[in-house]
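Complex shown without one protein chain; remaining protein chains in place.
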Amino acid sequence: MSIKVRYFASLKEQLGRDEDNLEAVREYTVSQVWTEVNPGQAMPDNVLIAVNMAYVDQAAVVKDGDEVAFFPPVTGGER
Amino acid sequence: MSIKVRYFASLKEQLGRDEDNLEAVREYTVSQVWTEVNPGQAMPDNVLIAVNMAYVDQAAVVKDGDEVAFFPPVTGGER
Amino acid sequence: MKVSVIDHLFDPWQVVADYQQGLTALKGKYGATCLFVGTMRDFNEDDSVKGMYLEHYPDMTEKQLLACLQQAADKWSVLDALLLHRVGDIYPDEPIVAVAIWSSHRGDAFDACRFVMEQLKSNAPFWKKELLTSGESRWVEKNTNGYAKKS
Partner (left out) sequence: MKVSVIDHLFDPWQVVADYQQGLTALKGKYGATCLFVGTMRDFNEDDSVKGMYLEHYPDMTEKQLLACLQQAADKWSVLDALLLHRVGDIYPDEPIVAVAIWSSHRGDAFDACRFVMEQLKSNAPFWKKELLTSGESRWVEKNTNGYAKKS
């Protein structure tokens, strides 16, 4: 198993990829997951984070088999 | 010409008629119109009044040719 | 802006869709439409209701309904508005009133639509007489505040 990391919208374009897979050798916080797959790159200030499709903050714990998603503020609805 | 006095809904049923005609021998206030056509009968407390289809209060002046309407609180919309 | 007093069953969804179809000059301009449809319920204040008669004051009704829309357009950025109201004999599950507001943004559409309903209920000369399943009939004396008790 592993941790699946997904990116959406402008963040996906900035990173140039839509997902990473992190071999889960231990438990991680969300911010540790980010650092593992984006070394040397700061997490954007206004990023939203979901683990298994539920919103969490950076301190949330991520386990083997989880799906972590990072994305910019959402903009659905009318316009 | 004359002043046409109209009643609606429960007030119409209570009075047993839907309109009166008042020979306009002078100018009247709304409350004088009521007393002329309903002598000895108090105007209901919560009555709404319109002169020429615009809401007014009891002190409004009514002239020859005007239409005065008395009716209970309105209850349109959903239910 | 248009108001219409209707003495027969109507399909609010279809009427609003058709009206919107005619708003050719506004295509691409409105981002928000709020439609409220009021429908006849088969109970009121714990009594079963089998029908009602909706009396109105012809001409004053239209005038007041148009004033409701105009007041809303004075307060919010409204691109267009439509107001339909039934009169006469109405039976449960039939639509009574429909108010539609078109605006650029959602807040204006929601607020204006709500405002029109509240104005209509206190100003438009309509009176409901309910026919209960018991055979009695009664005039509705006043409007509710618009909320169900939350259990």
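The first chain written gets the first letter, and so on, giving A, B and C; residue counts start at 1 in each chain.
The definition used in the following text is that contacts are C-beta pairs under 8 Å (C-beta built on N, C-alpha and C of every residue); 3 or more make two chains touch, one makes a residue touch a chain.
What you see is a predicted model; the values in this text were computed from it and never measured.
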{"item": "Among shown chains, those touching the left-out chain", "value": "A, B, C"}
{"item": "Contact footprint on chain C, counting only the chain that is left out", "value": "11, 13-14, 16-17, 20, 27-43, 75-77, 92-93, 103-110, 113-114, 117, 144-151"}
{"item": "Residues in chain A touching the chain absent from view", "value": "6, 8-10, 48, 50, 53-55, 69, 71-79"}
{"item": "Contacts of chain B with the absent chain, listed as residue ranges", "value": "77-79"}
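The rule we apply is simple: only the chains that are shown with their structure count from here on.
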{"item": "Touch-based graph of the chains, sorted into line, ring, star, complete or other", "value": "line"}
{"item": "Leading chain pair when contacts are tallied as C-beta pairs", "value": "B-C"}
{"item": "Per Cα centroids, the chain farthest from chain C", "value": "A"}
{"item": "Where chain A and chain C are represented by their mean Cα positions, the distance between them in whole Å", "value": "47"}
{"item": "Centroid spacing, where centroids are CA-atom means, of chain A and chain B in whole angstrom", "value": "71"}
{"item": "Residues within chain C bordering two or more other chains", "value": "none"}
{"item": "Contacts with two or more other chains, residues of chain A listed in rising order", "value": "none"}
